[in-house]
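A single protein chain has been removed from this complex, and every other one stays in its place.
Then we have subunit A:
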Amino acid sequence: MKQIKSRILAIENLVITFTLRGQVLTAIRGISLDLYKGESLAIVGESGSGKSVLMKSIMGLLDKNGSIAQGQIIYNGMDLALFNTEQQWLTIRGKEIAIVTQDPMTSLNPLKTIGKQIEECVVLHQGLKGKAAYTETLKLLTDVGIDDVEKRYKQYPHEFSGGMRQRIVIAIALACKPKILICDEPTTALDVTIQAQILQLLKSLQQKYSLTIVYITHDLGVVAKVADRIAVMYAGDILEVGHTHEVFFNGKHPYTWALLSSLPQLGLKGQPLYSIKGTPPNLFKEIKGDAFAPRNPFALKIDYEVRPPFFQVSDTHFARTWLLDPRAPKVEPPATLQAFFEEGRQYANER
């Protein structure tokens, strides 16, 4: 690797539960994840896999019926999992960790000018006032690629397009001067051309503001464009984690294979597009073994009984599947993927 990276945030064996009508739902089932300074980590997974819950727990924004049952979130020598007052969280929210939310259409207060909404953060987190805060706000607007900033400062959210609003939301996050930026499906609500622009913007801002970015997404296309590392989530657990090229071109977990196979770009002409059979498990029930086993065509008997540990593939690449156990039968990834993996490896070698 280029340099020795320092950990900025460490999640240790985190368990998050929700109480719903007297029943307990385990949304996060013992996740451990490290975040390194300056990297972009993408957390991918289908809806309901717990990506957003994981990120919300880092900012203390879990819904009232949710709580951290077990585990630690270490940031700056503090265990965020133990935080329970607003006072404590206010030292983290915005100041250290900021968020770019999913839907720019509803994420801005319709009755405040966008200038005021950005300035609120500048005042709150940079300690600027009056003219200085105003100038800083204009600078942020310029940074996120908005023209005619003085006029735009006075406008209301409804006077902006979706892409523009997402830029404003990014400006709000930057105004906090955070160390970590969480982008929760930052491009889901945008059309494809705007998506590319926003991702480009985030990339350049990451350099300029030396941010660590966590992308939460179910769009593997986004991941490929921006992420250094990928963590694949399923049913409240991380199944595979590694550098983007490792997971993309040398994926080991059958769920990763399934996700990649369902990419329309990899589908073969004339053949129906692959889709994962079945539905994700019910998180109200205790899950035995590998959560993906019932939908996994390669599932072994042990997959239904014992939860697989993380097997190390390389220094940076881990996967939670019994297929990596030396005693397991040799299983090849699906044919369409093999070609893709081969291409990827060649591409990597050429570079």
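Heads up, the rule we're going with is that contacts are C-beta pairs under 8 Å (C-beta built on N, C-alpha and C of every residue); 3 or more make two chains touch, one makes a residue touch a chain; residues count from 1.
Here is the rule we go by: contacts and distances are computed from a predicted model.
Colleague: Using the UniProt record as the reference, specify the protein name of the hidden chain from among "YciI family protein", "Ion-translocating oxidoreductase complex subunit B", "ABC transporter permease" or "Imidazole glycerol phosphate synthase subunit HisF".
Modeller: Matching the unshown chain against "YciI family protein", "Ion-translocating oxidoreductase complex subunit B", "ABC transporter permease" or "Imidazole glycerol phosphate synthase subunit HisF" yields "ABC transporter permease".
Colleague: Can you tell me which of A:I43, A:A173, A:L211 or A:I287 touches the chain that was removed from the display?
Modeller: A:A173
Colleague: Would you mind spotting which of A:L33, A:V53, A:C121 or A:V247 touches the chain that isn't drawn?
Modeller: Hidden-chain contact among the options goes to A:C121.
Colleague: Looking at the full complex, which residue from A:Y156, A:F310 or A:F341 touches the chain that isn't shown here?
Modeller: Result: among the candidates, A:Y156 touches the missing chain.
Colleague: Just to verify: which one of A:E86, A:D147, A:E332 or A:E350 makes contact with the chain not shown?
Modeller: A:E86
Colleague: Kindly note down the residues of subunit A that lie in touch with the hidden chain.
Modeller: 59, 61, 86, 90, 93-95, 98-99, 101-103, 106-112, 120-121, 124-125, 156, 158, 169, 172-173, 175-176
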